[in-house]
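Shown here: the complex without one of its protein chains, the others still in place.
We just call them A, B and C in the order they show up, numbering each chain from 1.
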Amino acid sequence: MSLAIEQILNGLQFGVMIFLLAAGLTLVFGIMGVINLAHGSLYMLGAFVAASAAGRGAPFVLAVLAGAGAAALAGVVMELVVIRRLYRREHLDQVLATFALILIANDGVAIAWGKTPVRMDVPGALTGAVTFAGLTYPTYRLLLIAAGLAVAAGLYVLISRTRLGMLIRAGATHRETVAALGVDIAKLNTIVFALGALLAGVAGALLAPILAVQVGMGEQILILTFVAIVVGGLGSIRGAFIGALLVGLVDTLGRAYIPVLLKPVAAPALADSLGGGLSAIAIYVLMAIVLVWKPRGLFPVGSR
Amino acid sequence: MLTFARASVAALLVLSLAGSAAFAADPPPLKIGMITTLSTAGGYLGEDMRDGFQLAIDEEHGKLGGVPVQVIVEDDGLKPANGKQIASKFLLQDKIQLFTGIIYSNVALQVVPDVVEAGAFYVSPNSGPSQLAGKGCNKNFFVVSWQNDTPHEATGQYAQYLGIKKMVVVAPNYTTGKDAINGFKRTYHGQIVEEIYTALDQTDYSAELARIRAANADGIYYFLPGGLGISFLKQFTQAGLKKTMKVVLPEFSLENHVIGAVGNDAEDLYGTAHWLEDLPFAANKKFVTEYIGKYHREPTPYASQGYDTAKLIASALRAVNGDLSKADAFRAALRKADFQSTRGAFKFGPNQYPIQDWYSMKVVRDPKTQKLQLRGVGKIMRDTGDVYSGACKMT
Amino acid sequence: MTLALLIALPPLAAVLDQPFWVNTVTRILILALAAVSLDLIVGYGGLVSFGHAAYFAVGGYTIAVLAQHGIDAALIAWPAAVVAAAVLAAIVGTLSLRTTGIFFIMITLAFAQMVFFTLVAVKAWGGNDGLPLDARSVLPLVNLRDPNALYFVCLGLLLAFVALAAQLVESRFGMVLRGARSSERRMLALGFPTFRYKLVAFVVAGAGAGLAGALWAEYARFVSTDMASWTRSGEFLVMVILGGLGSLVGAIYGAAVLLGLESFLAGFTEHWMLLLGAILLVVVLFAKRGLYGWLAGANDG
Partner (left out) sequence: MADTVLAVRGLRKAFGALVVSDDVALEVRTGECHALIGPNGAGKTTLLAQLAGEVAPDAGTIRFGDRDVTRLGPDARARLGIARSFQITTIVADFTAEDNVALAVQARAATSMRFWRSAARDAALRDPARAALVRVGLGPRANTRASDLAHGEQRLLELAIALAQEPAVLLLDEPMAGLGHDESRAMIALLREIKPAVAMLLIEHDMQAVAELADRVTVLVAGHAIASGSYETIRTDPRVREAYLGDDG
């Protein structure tokens, strides 16, 4: 029983981290209509900068802020130099241009930090595990869940209660109206993009202590993120949240239970490797099922 | 008409661009084609290997075995198709007769047959696939590192030696991973309570770690190359599992890059390797000092393999005075393995894969510097070849 | 003139002692075939498939697996590869074509990933080590072992497919397909069951990629899982966009330029990806209709 709860917590933790990336990606798509494949590169940058800062003795919180700030700054530059020119272009052009950005970012990071994975430790106070209700769970993972949920709540408040949020919501469905209100759309776009980049940076920095911080780490998680926002319905923060949790849970629980469930019905060696194969494709099956059932995701937004 | 002209100009341009690297330099130096992985997440392995190889050339000021050489390095991007393309360029355009460099077996399996069929030589610094060790062996194919199964056999042996009763084994769900686990099982005879296969692009291992905890084993072996292993080890330690389980690893998951990336999490890990930084051989001491002096980073097995590969090639080039058209003599010289390996005794088996010693090692904290270091503990296997060589009928 | 150059290439390469040219261009021709087939659905049907590598891989693996079982007659193996890829495309298309836009991109990617992970896990087909072919298939009258013969077979099949695709997009069928790209609602209102048209196009494109995969297996005498990887799908898309959407021939230029650049830059510097990225970025930002638009001398407007 406690194992099941642990696995659900694991799925939740993975899900909220995916959400941090998914939120930015879905906002940028919802408001600017841009598919940004280079979102994972901002996440990578956040991780590298945080690791560097921590390596130079910065306290953990400062290191995370440095990573997030660097990603946001890179986001602003990216928006001003490249993304801005893609708003009115076809999705395909956006895909190609942001794919090119991935190549540049990966090689750039390799030049700046080298190809060897970089180290970042879990802060000393958080290395242990917490025991509650007969369950032992790593403190740092609990922190990740808390941080992810806090950011989600913060985003909810930002979107639903503030003027910026109002503009973001309006911008997703009624671009012209927002422009007519006298709002500087270009500035709004830059702000939204920087916000998305910031969240990606936060995710990178928070995960840096438990992941290999290395070139190419952005693409590993990028596909999962896209699956999450597509399952949730593009452009919807709520959809991204549900989608990310679904992906996190399906992926984790698939890895936890598919091999176990197969054991009684298949030869052990086959069960292990077949189970591994099936759990690797579980999220893709999830996405295919959702899209066959609801071609615009679980929470479709407006008409686009 | 203009459009056609432009189109064909473009086409010509592409062709000449693709080929122009070849027009750059003419011999005297003997060209060695190095196809390796420099980009992608696995790029640092190729970088180490290349730098180790280069170190041997620098020792001789641009020569190997007294023969001036020029190494042409190209990145395969971890794509077998790219490796193949580079190989045909090297073969057909640059007329290269001596190849090395490939890190990953899936690339090697595509490239090596092309190279040896063309009558050229391939000396592998890092990949010894089983397909090319038995029936598929070839007289022009040499492996300096190990047969792919052997590091895992050594690790199994060590786990056995450490008296671990119940093990969990983990590997990615692909052929190399399954081969690794089979290799481990060949020498480990305790109980394997859980066999876990992970995805190739996995970053989060929490689900697996919960399964591992539930399995109540007292030891774990995993083969997760590069970043996969780093992520896994960090999360494994985080989950507090290191307190209850002994971790026994093949050298891929326990080398200086890994230790650098995981920090204290590496403490008290066990492992096996065919080469160690602190092996007491003169050739090794020289290599380690020079490598750190030149590249300002700790050497890895990949670096030592690059260096040894270059030294082996040097010994054979000296024997034929750089004339590769004396293929039989060159081959015979390679077979002799008349060079000082950084890992001590080294000779080739009948399939031209190495026969060598395997060491056990442990991560310990240096009492003076407080730095974590890999220290040799002892020999775990002596003069060990591989199980496939019997099937090799060299022609 | 480009065609004349392509036909003259093998003798020219022989005279200049550059056999590598034939090898390189064969590779370009095969991948161009896959790119052209993708352009058929992306450029004319507006169906951005991010899983085209799956059909390429299925075509290739069909050849290799048949060869594994001793079937090496090209006249059996090649059609089998085409049919296998077409069947897969029919299944994926049936399930995917209800979605549009980025949803379609992602669902095609999902199916391709399933193919990829399956190939990685099936040990009988070599898993991630891939599967070698002992020899090229046997074609009556033509010796495929001769690089020049293989070259001309690839060239011929590429031209045949381009001709077929060009015919297709100009036909009644093609009019409906292109119409649906720009206004699906209108086509439905006219009475066209657009789903069927898109599905047929999707299957033809899958078959084309399957043929390319089969040729790749013959050319490389090896199939491996990276044939099905999502980066491979991405490369096909880059070729199509680079060449210019909806021009068929453009995809060939796209393939040539991408592969040429990759090969040149990788020979030139370790940081070739940085340069490649910068070049792609400049092209997409400034040459709006792709290389074909530029080559055709058209104004970018």
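Just so it is clear, a residue touches a chain if its C-beta (ideal position, glycine included) is under 8 Å from a C-beta of that chain, and two chains touch if they have at least 3 such contacts.
Remember, it's a predicted structure, so these values are computed and weren't measured experimentally.
The absent chain, not drawn in this view, touches the displayed chains C throughout the complex. In the complete complex, the residue from C:143, C:167 or C:269 that touches the missing chain is C:167. Within the set C:73, C:91, C:142 or C:188, the residue that contacts the chain not displayed is C:188.
In the complete assembly, the contact with the undisplayed chain comes from C:178, out of C:27, C:178, C:198 or C:271. In the full complex, chain C touches the hidden chain at residues 167-168, 170-176, 178-179, 182-183, 185-194, 196-197, 200.
By definition in this document, only the chains that are shown with their structure count from here on.
With chains as nodes and touching pairs as edges, the resulting graph is complete, every pair of chains being joined.
Each of the following residues of chain C touches two or more other chains: 117, 120-121, 123, 273. Residue positions of chain A touching 2 or more other chains: 106-107, 110, 223, 273, 276-277, 280.
Looking at the complex, you find that chain A touches chain C at residues 29, 35, 82, 85, 89, 91-93, 95-97, 99-104, 106-108, 110-111, 223, 226-227, 230, 234, 273-274, 276-277, 280-281, 284-285, 287-288, 291-292, 295-297. Of all residues in chain C, only 1-2, 5, 18-21, 23-25, 27, 117, 120-121, 123, 126-130, 132, 220-222, 224-227, 253, 256-257, 259-264, 266-268, 270, 272-273, 291, 295-297 touch chain B in the complex they form.
Listing the residues of chain B that touch chain A in their complex gives 38-41, 43-44, 47, 173, 178, 195-204, 206-208, 210-211, 214, 226-231, 234-235, 238-240, 257-258, 260-264, 297.
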